[in-house]
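Complex shown without one protein chain; remaining protein chains in place.
Per-chain residue numbering starts at 1, and chain names A and B are given in the order in which the chains are listed.
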Amino acid sequence: MTAPILEMTDVSKRFRTPGGFGRRRHGLLAVDGVSLRVERGEALGLVGESGSGKSTLARMANGLVTPTAGIVRTDGQDVAALGRRGLRRLRRNVAMVFQDPLASLNPRQTVRQTLENVYRAHGETTSTAELVALLESVGLGPDYLGRYPHQASGGQLQRVAVARALALKPDLIIADEPTSALDVSVRAQILNLLADLQRDQGISFLHVSHDLAVIRLYSDRVAVMQRGRIVETGPSEEIFRAPQHPCTQALVEATPEAELPT
Amino acid sequence: MPDPVLQVEDLSISFTTGETTFDVVRDLSVTLDGGRTLAVVGESGSGKTITGRAIMRLLPRGAGARGRIVVAGRDMLAADERELRRARGADVAMVFQDSMSALSPYLDIGAHIAQAVRLHDPSVSRRAARARGVEMLERVGIPEPADAVRRFPHEFSGGMRQRAVIAMALVNRPALLIADEPTTALDVTVQAQILALLRELQQEYGMAMLLISHDFGVVASAADDVLVLYAGREAEYGSLRDVFEAPAHPYTAGLRAATPRLDARLDTGGERTRLRAIPGAPTSLRDAGPGCAFAPRCGLAGQVGERCVVEVPLRSRRTSGTTGGAHRAACHLDRLPSSGEIAR
Partner (left out) sequence: MTAYIARRMVTAVFMLLAIAFVTIALFFGASKDPARAMCGKPCPAETKAKVSAYMQTDQSVVWQYGQFVKGLVAGRTYGEGAQQVECAAPCFGYSFPNRSDVTSLIGERLPVTLSLALGAAVLCLVVGIGLGALSAIRKGGMVDRFSTGFAMFGLSVPTFLVGLLVVQVFGFMLNVLPFSGFVPFSESPVDWAWHLIGPWMVLSFILAASYVRVTRTQLLNELSAEHLVAMTARGASPRQVNRHAVRGVMVPISAMFALDVTALLGGSVIAEKVFSLHGLGDLLLSGVNESDLSIVVGVTLFSAFLIIVGNLVVDLLMPLLDPRIRRA
C-alpha cells in the first residue's frame, strides 16, 4: 500500500498578532484542527469563503507555512522532521500555482530564465529542447521562451506558471485560485489543462477555490472549509447534489446560476 | 411613453498617448428605461468599464468620447463642468468594484454620505446630512446605523462596506445607477445579498441600472437585457432570455459553454466532464484586425469564409427573439451558432 501523497492530521495554525511591552498577545486561529488527505492521482477541491483558512491550509502542505500543531505528511514523510535539504526535496515534489500569474513571475526575467532558475535552484541543468517540450505540454509555442511577462496575456502567463510548476515533475500541485484572475473565456483552457495533467501524468491536485462550480467539475473529492475547520468532505457529485452542512448548503444556495429558471 | 433614462448613440471612446490616438470603444448604441437593468458583459479589453465611466464623463486624462450620451434628459457630452457636477451624484451615480479604494480612508462613512447630500443641496446642514446618512444606512441593512456612520471604511467588512457605498450612491435618488462589478470582490453568500439589495432598491426607487459584469451568474440573477461587448464593439444585444437561450453571436455562445454551472446535469460516462474552452485570449479594439475582432478565435469563421477577416460585421436583427424585444448580433453568420461549434 502506498501512502497518500498528502496527509494532514489535526493541523492547526495560529498567527501571532504583534505584541509589545506590557501588552497581551492575541492570536488568530486560521486553521483549527484540520485533517485532510489527498490520494495519489486524485484532485481534491478545497472550497470556502475568504478568511476560512483555505489558503493557509494549502500553504502548510508544502512548508511555506509551518503549522502550530499537527502533522503534515507528504508522500508518507513528516514535513516537520525534514531538514533544509529535505524541505528542498519536498518543494520539488509539491509545486504551487498561484492566483495572479503576473505577480508570481519576475517581470525582469524572460520565460526561459524563469524556467531555468527552477532547475538551477535544484542543482540541475536543462536543455532548450527540454524547455520547448515543457512549454508544449502547457500549450505554448517555443517563441514564448524569449518573452517577458508583460509580453503575454494572463492566460498565457498562467500556462507559464503551470510549466514552472511542472518543470521538476512533481507528484502534487497545489493550485490556489488558479483561474480567479483570468478572463472567463480563458478560464476553461487552464482548467482543462490542469485536468489533462491529472489524467495523463497522474499528478495529484489540491485545488483551492471559492468557485463551487469550478470545484464541482474539476475535483474528485471536495472539502468545505469554514472558520478554520473542515465542515464537510465527500465525493464531488454527492456534496453538490445533497449538501449536508448548513455552510455548504448556504454556499450552494448563494452561487448564482448562469441559467434561467424555466 | 416616457423618455428613456439613458440614451447612448454611436458612442466611440478614444485614447491619446503622445502622438497616437486610438479607439477603445466604437459605435455603441443603447437605450435604457427607468426600472430596468441592462447588463454589460465583457472581458478584458471589451471596454465595458470605460463605457460606464464615459456615461458620467469620468474619463481619465487623454481619453475622449464622441457620439451622444443623454442621461435623464441631459446631454452629457455637451454639458459644461457645472452641469456635469449637477448631474453626477444626483441624476446618475456609481457603485465601484472595490469599495475600499472607492472610499476615502480619512473620512468616516457619515462624512461620505453627508458630502454626497451637501454637494447637491448646500442648504442642508452637516448635521441633517449625517442624519440622512443614518437613514440610508438603515435602508441598506447596516445594523446599528447610528453607530456605523461614525466608523471608517477599514472598520467594515467587505459586504457591509459595499452596502455603505450603495447607500452613498442612492442618497440623492439618482435616475440611473451604474454598478461596475459591484459584487466581484465579495464572497458568494454576500454577493447574493448585495444583488438582492440592489434589485429591491431599484424597484423601490424606479431607477435604471447599468450593471457591468463579467459573470454570467450575476447577470442571470439581475438583468433584464444584456449587451455583450467584445473588443470595444457590440457583439450581441437582447433580452436576458434571448441572449441566454438563443445566443446569436458565436462569442456569446462560446462564453456560455465555457462557464461552469452548478446545476447542469452531468453525463458522467466514466470520464469527468470538461468545459468547452474558447481558444486564444480576448483582444482589444486597438489590437484587432480589419475584420471581425472575434474571427481568430471563432470556430465558425471558416464556414463563413474570408468575409470574417476583412469586413467588420454590422449589427443586424435576429428573428429568434422569443420575448418580442430587439435581439441583434454583429456576426456574418446568418443562423444561430451552437455552443459545440465554437468551443472545444
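Going forward, contacts are C-beta pairs under 8 Å (C-beta built on N, C-alpha and C of every residue); 3 or more make two chains touch, one makes a residue touch a chain.
Quick caveat: nothing in here was measured; it's all calculated off a predicted structure.
One of B:V41, B:M168 or B:M207 touches the chain omitted from the figure, and that residue is B:M168. Residue B:D108 is the one among B:D108, B:D187, B:D224 or B:D242 that touches the chain missing from this view. Checked against the full complex, the candidates B:R26, B:K48 or B:R88 give a single residue touching the omitted chain, namely B:R88. Of the candidate positions B:L119, B:A246, B:V309 or B:A326, contact with the unshown chain belongs to B:L119.
For chain B, the residues touching the absent chain in the complete assembly are 56, 58, 60, 81, 85-90, 93-94, 96, 98, 101-106, 108, 115-116, 119-120, 152, 154, 168.
To be clear about the criterion, only the chains that are shown with their structure count from here on.
Between chain A and chain B the centroid-to-centroid distance comes to 32 Å (mean Cα coordinates, whole Å). Across the interface of their complex, chain B is touched by residues 49-50, 153-156, 183-189, 191-192, 195, 210-214, 216-218, 220, 237, 240, 250-260 of chain A. Taken together, the chain B residues at the contact with chain A in this complex read 43-44, 158, 187-189, 191-192, 195, 214-221, 240-241, 244-245, 251, 254-256, 258-264, 266, 268, 272-279, 281-282, 297, 343.
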